[in-house]
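One protein chain is absent from this view; the other protein chains keep their places.
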Amino acid sequence: MKKILEINGLVTSFILKDETIQAVQDVSFYVNQGETFGLVGESGCGKSATCRSVLRLIRDPGKILNGEIIYKGIDLLKLTDEEMVNYRGSEIAMIFQEPMTALNPVLTIRKQIYEALKRQKLSKNDMEIKAINLLKKVGISSPEQRLDNYPHQFSGGMRQRAMIAISLASEPALLVADEPTTALDVTIQDQIIKLINNLKIEMGMSIILVTHDLGVVAQMCDRVAVMYAGKIMESADTLTLFSTPRHPYTIGLMNSIPHTDKEHGKLIPIEGNPPNLSNPPIGCPFEPRCRYSEEICKTKEAELIEIGEGHKSRCHFIDKLIDVKGIIEK
Amino acid sequence: MSKINIDAKNTIDISLSNNKKTPLLKRSMSINVGAVMVSIMLVFAIFPNLIATHNPTDIDFGAMLQAPSSEHYFGTDNYGRDIFSRVVYSTRIDLTIGVIATIVPLIVGTILGLLAGYYGRWIDTILMRTLDVFMAFPFMVLVIAIVAVLGPGINNVYIAIWLVGWKYYARLVRSKVLVIKNSEYIQAAKVLGYSDARIILRHILPNAISSAIVFAASDVVMCMLAAASLSFLGLGVQPPTPEWGSIIADGRAYISTAWWITAFPGLFLVIAGTGFSLFGDGLSDLIRTKGR
Partner (left out) sequence: MSTLNYIMKRILQIIPVMIIVTILIFFMIRLIPGDPVTVLLGEKATPEMVKLLTIKMGLDKPIYIQYLFFMKGLVTFDLGNSLHYKIPVFDLINKRFVVTITLTFFTVIFSALISFVTGYMAGLKKDKIEDQIIRMGALVALSMPQFWVGLILLIAFAVKINIFPVGGWGTTWPEHLRAIILPAFTQSLMTAALLARNLRNGVVDTLKMDFVDFARSKGLDERSVKRDHIIRNALISYITLLSMRMAYMLGGSIIIEKVFALPGIGALMIDSIYSRDYAVIQAVVIIFAVIVITINILTDIAYSFLDPRVKLD
């Protein structure tokens, strides 16, 4: 299978006056053509910084310090700012977590869709037709009238649909979706997930999906990476990860989601908090919260090693976890 | 209702409090530099006799309109009076005006804002309608009009600024109280049966007054400038009392021959004003960080 995106050794930090927050530390993964790649983890684990790095939208004082982001054979980090603009929208697009803040409140939806269509140099008439079609495609009823509305006149779900319409306007090959359903009601979440899935098939896109919701991963992703404290802890194809998780953090995440299909439907939250990224521990960052930790975990961090076909984990004690069953059977 | 009741004075406050970081004049720097400038002015105000080189009202027709020299640092005016000494002696009266003209509206406005914000209903309605009326006049227009009615003189300048200045504090405090009033802990205090007086004084006032005090720091500058303007127009401090605005007015006739009469008192006004502004800037940063 062809890789559309390959990230190698990405390091992104936020350099403040008296501290440096290492949001992304040596992250590597790839996304195949036409697949949905999931990036999972608690908030603040570097998922969003990774996404924004792909589009080079890291805000000051953040900086991409190292690594490669190879998109269709070209390292995006080597491009000039002007060249990078050509990749945004038409090649790689992004949808944001909070549609209320991602849409400009003082511009009409029409204006905001037109901006995305600007580079296609269409006639006014064609732009309008295209904009209406886009809104139709994402399931907004009576798009002709809705075009001249402002974001605040839309409901939360409609705003997210509008944002998806805007980001798909230039038919990107890769869509980066940063928690696209987090800000929405549960019922709407499901609709949006189905919508993204359908559009993906229809348009033949690849997707990087960022989420903290394993349920969403199960519904959408082909492969997954679990992030913690700016690092990838485990990565595998979705089925493998859910059936044979091989990192304590992944197991913790699975135990902390409610599921009704198993007898022991007991919720076990992960105790404690993620480490401070301005002063990360020398050992395994998950050690203080880990049920399986031993002395070595405090002083030495494990490497991310391949433990099976396309399955990697960053843990000293993979053997201890060998009997752990996931939340689905393979 | 799309009422946007910001005005110049409140905007100063808003912009001040938005300045979250100031590396060159860091949080503490800004307050320190301001404090140093204000302190120097305070020394001038308290011990003018130690600093001044001449008697500020001594007339010396042998030394009229002299340029700055080692004898007269800032030169002399048309009566041969020493400008440096006059400027130094002015400090006390100008700072006093700035502070007193600010404190009374601060207290009155805060009380009115607390009552209107807390009790609402007719008290609030009356206050808001009164504010509408007061807001219909530019600050200086109303101050000058009141001085015109009462007659020139420093006491009437105080009265005029007091009558006009309270509106900013009343509105600022009222809007704060409206937010605080609906917070959970005030609701809890009410449920617990605390008296209104206790809730207002112990819980609402400390939270609402910080922004009023920050605003007051910049208001001192505004009041000082307003009073100096009135003296410049001949409506404030009356001659021969030295006051920055009135010295500048004295120099006006001589701008083509003796620029120093005009230049130096204004410079002192700028230094005093910048000192208070920096101090207020730092203060608002401090309160913001503490509030987090």
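As written, the chains take the letters A and B, and residue 1 is the first residue of each chain.
Going forward, contacts are C-beta pairs under 8 Å (C-beta built on N, C-alpha and C of every residue); 3 or more make two chains touch, one makes a residue touch a chain.
Computed from a predicted structure; not experimentally measured.
Of the candidate positions A:Val27, A:Ala49, A:Met94 or A:Met233, contact with the hidden chain is made by A:Met94. The chain not shown here is touched by just one of A:Leu55, A:Ala173, A:Leu253 or A:Ile318, and that residue is A:Leu55.
Of B:Thr102, B:Thr262 or B:Ser284, it is B:Thr262 that touches the chain left out of the display. Here one chain is not drawn; of B:Ile59, B:Leu233 or B:Ile287, the residue touching it is B:Leu233. From the options A:Leu5, A:Ile70, A:Leu103 or A:Cys284, the residue with contact to the chain not on display is A:Leu103.
Against the chain not displayed here, subunit B makes contact via residues 1-4, 6-8, 11-12, 14-15, 18-19, 21-25, 129, 132-133, 135-142, 144-149, 218, 221, 225, 228-229, 232-235, 245, 248, 251-252, 255-256, 259, 262-263, 265-266, 269-270, 272-274, 276-278, 281.
In the full complex, subunit A touches the omitted chain through residues 52, 55, 57, 59, 81, 85-90, 93-94, 96, 98, 101-107, 111-112, 115-116, 118-119, 150, 152, 163, 166-167, 169-170.
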